[in-house]
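One protein chain is absent from this view; the other protein chains keep their places.
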Amino acid sequence: MSEKIKVAVIGASGYTGIELIKILDNHEKAEIKYMTSRTYSGKKAGDVFPLTLSLKNNSERSFIDEIKKENLNSIDAIFLCLPPGKSMEYIAEIKDAFNGKIIDLGADFRIKNEKEYEKWYGNHHILKDYLPKFVYGLSEINREAIKKADYVANPGCYPTSVLLALAPILKTGNFKIDSINIDSKSGVSGAGKKLKEDYLFLNIINNFYAYSAVNHRHIPEMEQEIKNMSGFQINICFTPHLLPVDRGIFSTIYINLKKNSNIVNIENNIFEYFNDLYKAEIFVQFLGENMPELKDVVGTNTAQIGFMFDKRTNTIKIFSAIDNILKGASGQAVQNMNIMFGFKEDEGLRLNSIYN
Amino acid sequence: MSEKIKVAVIGASGYTGIELIKILDNHEKAEIKYMTSRTYSGKKAGDVFPLTLSLKNNSERSFIDEIKKENLNSIDAIFLCLPPGKSMEYIAEIKDAFNGKIIDLGADFRIKNEKEYEKWYGNHHILKDYLPKFVYGLSEINREAIKKADYVANPGCYPTSVLLALAPILKTGNFKIDSINIDSKSGVSGAGKKLKEDYLFLNIINNFYAYSAVNHRHIPEMEQEIKNMSGFQINICFTPHLLPVDRGIFSTIYINLKKNSNIVNIENNIFEYFNDLYKAEIFVQFLGENMPELKDVVGTNTAQIGFMFDKRTNTIKIFSAIDNILKGASGQAVQNMNIMFGFKEDEGLRLNSIYN
Amino acid sequence: MSEKIKVAVIGASGYTGIELIKILDNHEKAEIKYMTSRTYSGKKAGDVFPLTLSLKNNSERSFIDEIKKENLNSIDAIFLCLPPGKSMEYIAEIKDAFNGKIIDLGADFRIKNEKEYEKWYGNHHILKDYLPKFVYGLSEINREAIKKADYVANPGCYPTSVLLALAPILKTGNFKIDSINIDSKSGVSGAGKKLKEDYLFLNIINNFYAYSAVNHRHIPEMEQEIKNMSGFQINICFTPHLLPVDRGIFSTIYINLKKNSNIVNIENNIFEYFNDLYKAEIFVQFLGENMPELKDVVGTNTAQIGFMFDKRTNTIKIFSAIDNILKGASGQAVQNMNIMFGFKEDEGLRLNSIYN
Partner (left out) sequence: MSEKIKVAVIGASGYTGIELIKILDNHEKAEIKYMTSRTYSGKKAGDVFPLTLSLKNNSERSFIDEIKKENLNSIDAIFLCLPPGKSMEYIAEIKDAFNGKIIDLGADFRIKNEKEYEKWYGNHHILKDYLPKFVYGLSEINREAIKKADYVANPGCYPTSVLLALAPILKTGNFKIDSINIDSKSGVSGAGKKLKEDYLFLNIINNFYAYSAVNHRHIPEMEQEIKNMSGFQINICFTPHLLPVDRGIFSTIYINLKKNSNIVNIENNIFEYFNDLYKAEIFVQFLGENMPELKDVVGTNTAQIGFMFDKRTNTIKIFSAIDNILKGASGQAVQNMNIMFGFKEDEGLRLNSIYN
């Protein structure tokens, strides 16, 4: 029965790394072989997280500093949970010794135009020839390519919440879009595990504010995929805000239609496009004109999407809710692994929301 | 020393009514003479709110069912805290017997076009001739008219947060505006004191969602005042959301400029327009390109406003934070009373935020 | 493969009923055959909870008003989620027609002395002869009796958090106990699904207070089981408080030892007693002198317990954390079903905390 694939998690001590380990701990077709962490190197998971109830099968496993070259080929897949610039360094280092699959949760291979990458991230790209090899891992949209991929660039959290909501509209080509404005609200875990005064309880509770109010790094990733889905080059207006909740992203997306748009039956058309694209999906739930709520998706790998058409301003409003750490990061990464290896797509991901 | 004016609060048991009483309890120039409440009629404030520390001077005062006609003229000012349709009924009833000043915290006299009022509120307007007599009480913008007014229509909470933020831009006439999109987020007290399943702790904590996602009733009020400030008739796109906090409104306002706008030095211009309008104001704090935070204004009568210009999309983003019950309702109502009676504008309103 | 047992949930629309349905929806050895609810009778689960992601297999199943007598014997087990007094009425009604197993999540069969029951609950007991037939379902403590039981009285949420923490101390008989004082703090879901002003967001957030400060109904249940575990009749001092969190119970338990107690090596002894009792348990985690935290257990069926000995006052302090709806109600109910039917004890209950 030991036919489980062997996986490694590189950078396993941040929020996305830990969440990956929790999911993989319960996965019937994959098992963790290595997990690396500079911070926790040499310590057992069960000692680092002594009270964590979700590491049952890996509590005796130790974090290591790095995987020895000669051991790389005992691994079927590597998950990278590294800061910008570090994934390409790591791949450059191991590429000759490793021939398994890679799922990168970082930003280095999402943006295909290296100039754009360098402009927004400030890093020189050292593995340009790998950019075309990485499939953009928005599972529901790029499933066929992911199936065949060796390398997947897992989407950012905001882009996941936004692109799943835009896809049915963009892919039809039936709307004349004037502008796209995205007002996103994220829980605090989106900021990662930083010990920063901004993230103290006293600075978050009873509070709300905008941050990175222009030029957030997820913009080029969204614009690239909008173009890929629609052929349509557009500058989007994107503004993230910080919510006093631990988890979840709620995006309110305003698609302003051109004045001469034909808007007869527009609601019916939107229903149809969403249902066509998502009715068979297990991890996208289209609610029609019902509103998604953050608490319904937190703890799950599901995106919930609703919409309204504001005819006074010719604007389609789309409302999208995901768990930023699951569908927005580690959950979608495992979903992509499942697709890449031909497992059931929800293997390890049949998670209950505790709130709804 | 008993030169305090005498005021009455009609409908004193909702959130805005109670907040008014708390402010007036501490006011050096005004004192409560009557407070009416169907719910609490006959009971003392100190018995209804036995643990409330903020009703020191009025704890022995009883709520009454209504003010007798013959007593009306002992009152200098009446605050109305009544649901839509009820303010006009009340004024119709007392207008011949009362010749003091009225500050209406409700919606009946904000919208000057009675057709619009009837369309959005579903009530037939029974006091059309009073519509022009009511000054729209956005204190900083209409101060001169408020000084001379007998009747003030106190703005809605969302319109206050939005119009103060738009005013410096609109009043210059120097921007060619293509569209205005407003994404607002409100604390739960904005919904009033309703015992509704939606407002249970379990449905709000860890949650976030949009509501009244098209056609919220505050839209015509904002469009009317935008027109008054700019001469400019525009349909705005407005979407309110519910935050898991008790108090506060944060509005993110997107002013999309026409493509042929001259945007040279736009940031400097915006700084100048805001500073010109607000530098002498005690209750509006312009932060430039710093971001307001909800916790800094909650508990105070102050609006904080910041901005960013997104040149990729030709969009001015304005960020506005207020306490919905204070600057968005009862605080501004007292500010208006202070203006109408020639008191210091911050009398009774020198409130500290407890969070910042 | 349809060897799953068939179960019914009576009173399925409260928090414990819904949680049961969510757990059973994922259970490999049991399936829901009927779920009754006065409130939702005739409606499909998927329509009542359209956004709930955790009812995948039962979304097409309708709530019914009641199970017809002739259908009762197609059911292997009934879960009762009914208010005090209603479980005994229901059993009185069906007892001649049903010969499967019953797990009662209510209070009617927990207290074996019907006089005590009547005194604390104010209900006349109509099924006294069934009292001895019901095993008190504190899974870890009464497992052997539960295995053989046809009827299980599932413990209350506070008693579960307290009795698991007391058991290792009480069962040894090696401590001379002077008094037991329990200060418990519960999340709001403990109050059930009541639409009450007390449970509005605005009355819970930023707040904390005690309630039922003397004579809470869980007292006789705890005293009875303390006696069963120790032979020791004691009046406990118990005070529940309301926390601004949705889920979880944290109990701080003070065991004051008699002045002439031998307290040499007391910490070592406590370690030993806890480890002896719980080291093999999957749902009780003893942390020694580490402190449990609510967020680590919420969403799971696990109890976490730590302790400190305060030698200045001769007091053993025990700290206990559970999820009130899971280990404190529906999770333990399924754990008991698993024990009664010989399933793996954690079947359906391998739940991850989303916070830790």
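Per-chain residue numbering starts at 1, and chain names A, B and C are given in the order in which the chains are listed.
Going forward, a contact is a pair of C-beta atoms (placed from the backbone, for glycine too) under 8 Å apart; a residue touches a chain by one contact, two chains touch by 3 or more.
Computed from a prediction, not measured in an experiment: that's the story for all the values here.
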item: Which displayed chains the hidden chain touches across the whole complex; value: A, B, C
item: Omitted-chain contact residue, chosen from A:Asp246, A:Glu267 or A:Glu281; value: A:Asp246
item: Option from B:Glu293, B:Asp310 or B:Glu347 whose C-beta touches the chain left out; value: B:Glu293
item: Touch criterion as defined above, residue of C:Ser62, C:Asn123 or C:Ser179 at the omitted chain; value: C:Ser179
item: From A:Ile94, A:Ile205 or A:Ile234, residue that would touch the chain that is not displayed; value: A:Ile205
item: Contacts of subunit A with the absent chain, listed as residue ranges; value: 188-189, 195-197, 199-206, 244-246
item: Touch residues of subunit B, complete complex, unshown partner; value: 22, 26, 49-54, 56, 206, 246-247, 285, 287, 290, 292-293, 296-300, 302, 304, 350-356
item: Footprint left on subunit C by the chain that the document does not show; value: 179, 181, 183, 185, 202-203, 206-211, 213-215, 219, 235-237, 239, 241, 243-248, 250, 252, 254, 256, 291-295, 298, 308-310, 312-313, 315, 317, 319, 321, 355
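Assume only the chains that are shown with their structure count from here on.
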item: Separate pieces, if any, that appear once subunit B is removed in thought; value: one piece
item: Inter-chain pair with the most contacting C-beta pairs; value: A-B
item: Centre-to-centre distance between subunit C and subunit A (centres being mean Cα positions), rounded to whole Å; value: 37
item: Residues of subunit B whose C-beta touches two or more other chains; value: 203, 206, 244-246
